[in-house]
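One protein chain is absent from this view; the other protein chains keep their places.
To keep things simple, chains are lettered A, B, C, D and E as they appear, and every chain counts its residues starting from 1.
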């Protein structure tokens, strides 16, 4: 992929990121932060990629540590966000 | 640029396009349509590119026609949009 | 030009378009947004001459001349047009844009010859098909709006089979181009698509035309994106996609705002039956608006006069009207209430209600005092009143209210009626002011309508 | 796996993240948004094992074990945590994410060795620096929030020079890595960055911590994007950038909502003077909320009791309070007014006002009747009242209001006070209820506050 | 021409047919205005104000040499006879109850206009004295009721217990009834109302009051007035209204049918079902009474402790504003009969019977009673 393409993707993602949360209400600040936090747990994908091709012990150790940390970030993040959002449960459909 | 990059750019652009106009008020429907219309006048860039490298008369004629049409689209579009927006002039800064 | 710089500038232009669209969706920033877009487009047009990848420059002067010509045609047309004719001009501009995209695709197709990849051919076919439809369709909408042809849906017996046939033909030709290549099939495709564009728009009725324009606009955007793919231009891809996506959303919103079914509008062509044409009502046209329209009119006024009537009382909207007035006052708009002596059904009816809502007595102005101020008033908001503003009292001898003094609201810049229907008031006579060009009607219970206007106003 | 399919799935995951963030920004769709994100992340985690470009699979089992371990640690922690401790858990998760990104960057750096392009090295340095800051900074915020260390700003003499020095050191080391490559400088960079993270967060006061968490979160997002660049993963680039961009906006919004200067919060570290620490008030903490918070509490309640007091009268907010009540009723919330016999400054004060605003008499409930209903009430909205809900009347013999019957609002699920300050009411005595855990304060003139709550409610 | 206003001679009448404020409108139309000294005192307009406004204030007879005489109540037969031939009078002048005065006017060659007969068309609203005076009466009715009631009107929640709001029932929701609703509502009472006209339900609701719906057919006559009810319907209506009255703290009745005695809405039996301390205000007492036992100008306490107040000259109890509104009605009617030539007022008052309003309002002209063209 060309640098230009990456840059374009980056810029567009910035816009999407800005726009998508631009109307968030105050009460959702924390859940949104927590959800975004879970999303960057996607570094897990990176960690898996590097771990799988690591051969030296040092690399493997570090990479496996990264996998553990990233998993905690991602899974814990989604679960805790869900718990925060429990108050919106059920009533969400109410008009 | 890879097809994947183009696809990503396309998808992201779709999101940006959706989001950016999602809160438009009814009165701005027509100006917004007109402004978007002016923006697709950017085909002028494409027309210029093909016109400049055209050698056969047919190609040149068609391409030059495209340049004329695209210019009308772009320039006229921006001007007419601006005129539509005159009612918002001056008062825009009012709180 | 350095290719990185060139690419960065292109990205900058794409960003400017995003900001333009964003700006255009809020009244405060709309003008600025449009200017940003125009600026970006100008930059793009200049730098394309320095495109590092384009090495041949055969026709630069000719191109410049063509641009100049385009300017000379486009700018005066856009400048001189009357407010009421703008929609058709937009349609026309959109059409020429679609035409340009189709031409570019054809030229590039000729240019590439057999070296075109399958992807490029598909993109070309798409551009030619959709661009041509957009071109011819827009021309028809232009003719309709300009009343150079009937604004009624044009439907002829068996029409829908012809339309479906044309579409099928276009698609088949598309397949042919993709499968076999060559110039002829592409030109056939262009021809069929042009025809389809005409047939597609003909059955659309006057009220639906703006929706169709918006849809064709979104289509044109997509053709531009497809051209971008062929021409390897990220800018065209992004800009075209932006227009395509936002145009789609916009089309849906417009249809919603006008209470039309998008599906019905678009596929009317396939389902319309001839007799539908004769059913189109002969009623006098009125201009009805949305709460947002009313909010914007009020927001940008310097002086607003509220005229309450019996409908205010029926809706018990006194508290809401005061809320609206307070909100306007807070925005620096001068607000007064014009109280007609017989508004309502009992002497002092409006006073009782407005006092209940704590409207300060100073804001209530008697008829004789307020009448001379209407010419300096930007907007009159008539809340459930009718007879007391009916010009028939002056113009129609013999009608039940002839000779009664009225509030001369017609002198103001804009008149807004909040009422539920076109039904007349107490005296039972029609009110010509409802059909006036400067009148906007917002239908619905006065309290509901005011509540919506208030929230729209807060959103501005 | 077919590389096109793989790429498309990746794009789909990216789209799911966009939809997750979008969903999370509105109460109605928040839960669903989160689930969509989780689904996308799961898909990504599965398909990465089939990445067509990764040919070596040395440690698949180990990785699966590591994931399992991560699950066993992360899920129970997230499940068992108490509501009040969630912020620190989020901080911790964010920190480990940052740490993971830094580790990935280091490993890939080791892996690439000298084949790394300059861009890749810069991205690696960025990831290591920011990831480490995020890691250590988040740990400190965790410790602060968990009260494992002082929540006060920690400032020591000359601290700001040390901080600035550490930052300068990190940047210099970054330059060194970029210039010369090699493992050692990278590890030095990691060490310095970890230190900087600690020093950066230490001077932040308790109230600002959430803002810092949000900022570190956005930082982590950017490191993920940078890793994506190094690893050539569009998904990581898009996801990381999304989080970075939305996190930045969110940080600004949070600072605004809390009335804090973002600049002051972030650069407090550089400007804080030691004595500032001792100035931190000893006042009892209160929970103040925004109009949106109040609106959400009200919106999701089944039963709301409004308790008006003298402040309602002072603010002349009777019409606005009725508007709010009507709005809630329209949303299906049961609304009643609890009228204390001596609320206001004259017998029947509240009646006069509420009658003016046309509040139906049936909604006004006497103290004796409403008191037993508070345990079934989700939210009590206290509009400018104080003494009449002050539990001191029951608990503090000798205080001026001792023995006066009060509205037992403390029995309800949530208590909201609308008042302008922490000043007491007529009797001049403090109200412990203001400091209660179930109490939210919305400061400001009652009418203004109500107006804001009304529009926030309309926006839900 | 000269327009004169004498002191009202009917006992209890405190209004005056012209107020100082309005006199300039007449002088601008070229008329000369003469006021009997003391005519405005009872309504709060001293002679001095009339003089300042440009009128001539005279003692003694001012009407015998006047071309136009304006009064609130009808001139007596004697007064009519004392007028110049061809003089014009404007006043309330009921064709059913002021027969003598009308005959005297006819025989004296006086042109007598009756304000009661001004038609209820939009253009005539500014001359509609029935409406303007009913407005005053309706306001007074609620005030008097509040005054007489031993209870508060509003709801008040106090440390000494809760005072429940008064339940007010209003029968007849015409101009007076609607204003009574407004005033009682303002004071905080819970108001419900009943009327026979079909449009009145909306009108009552538009005042924020509850409409009492009875299962009876509606009665609408011409000009927005009601029709008389049959005795059968009346009995049914009374039966259905009884529970509403029994629950009421205050009842205000304003029902009228033009040219007919007031309908009997409440019988003694219904009164005896009411609460002790309840108050009935009967605005129709002078025209026969909506309530059995009501006496104009008197307050009667029934054996079960219900107070019945019979209205008499009720608008006169608000003399200042009642006079102000009345005089504007008179002047608006007068100005319909003045002419100007080339922008200069002629100062003549000439009734033009082709005008629907003048036609309908004029009872006698040219020495005879006349039938309006519109009724022929």
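In this text, a contact is a pair of C-beta atoms (placed from the backbone, for glycine too) under 8 Å apart; a residue touches a chain by one contact, two chains touch by 3 or more.
Keep in mind it's a predicted model, so treat the numbers as computed, not measured.
A.B. asks: Identify the visible chains that the left-out chain touches across the whole complex.
C.D. replies: C, D, E
A.B. asks: Among D:125, D:140, D:239 or D:342, which one is in touch with the chain left out?
C.D. replies: Once the missing chain is taken into account, the touching residue is D:342.
A.B. asks: Per the definition of touch given earlier, which of D:165, D:181, D:400 or D:444 contacts the omitted chain?
C.D. replies: In the complete complex, the chain left out is touched by residue D:400.
A.B. asks: Just name the one of E:81, E:151 or E:312 that touches the chain not displayed here.
C.D. replies: From the options E:81, E:151 or E:312, the contact with the absent chain belongs to E:151.
A.B. asks: Just name the one of E:34, E:196, E:308 or E:325 that touches the chain not displayed here.
C.D. replies: E:325
A.B. asks: I need the residue numbers on chain C that touch the omitted chain, in ascending order.
C.D. replies: Interface residues of chain C facing the absent chain: 339, 341-342, 347-348, 350-352, 355, 358, 361, 364, 366.
A.B. asks: Using the document's contact rule, name the residues of chain E that touch the chain not shown here.
C.D. replies: Chain E touches the chain not shown through residues 43-44, 46, 125-126, 128-129, 131-132, 135-136, 139, 143-144, 146-147, 150-152, 154, 156, 158-161, 163, 183, 186-188, 276-277, 305, 318-321, 324-326, 328-329, 332.
A.B. asks: Please identify, in ascending order, the residues of chain D that touch the omitted chain?
C.D. replies: 310, 313-314, 316, 341-342, 344-349, 352-353, 355-356, 387, 393, 400-404, 427
In the analysis below, only the chains that are shown with their structure count from here on.
A.B. asks: Name the chain with the Cα centroid closest to the overall protein Cα centroid.
C.D. replies: C
A.B. asks: Taking each chain's centre as the mean of its Cα atoms, which chain lies farthest from chain C?
C.D. replies: Greatest centre separation from chain C goes to chain E.
A.B. asks: Please name the chain that ends up farthest from chain D once chain centres are defined by their CA atoms averaged.
C.D. replies: Between chain D and the rest, the longest centre separation is with E.
A.B. asks: Using Cα averages as centroids, what's the distance between chain A and chain B in whole Å?
C.D. replies: Whole-Å distance between the two chain centres: 35.
A.B. asks: For chain A and chain D, let me know how many angstrom lie between their CA-based centres, rounded off.
C.D. replies: From the centre of chain A to the centre of chain D is 16 Å.
A.B. asks: Between chain A and chain C, what is the gap in Å from one C-alpha centre to the other?
C.D. replies: Their C-alpha centroids are separated by 40 Å.
A.B. asks: At least two partner chains per residue is the criterion; list those residues in chain C.
C.D. replies: 18, 22, 234, 238, 316, 356
A.B. asks: List, in ascending order, every residue of chain E touching at least 2 other chains.
C.D. replies: 208
A.B. asks: Which chains touch which?
C.D. replies: A-B, A-C, A-D, B-C, B-D, C-D, C-E, D-E
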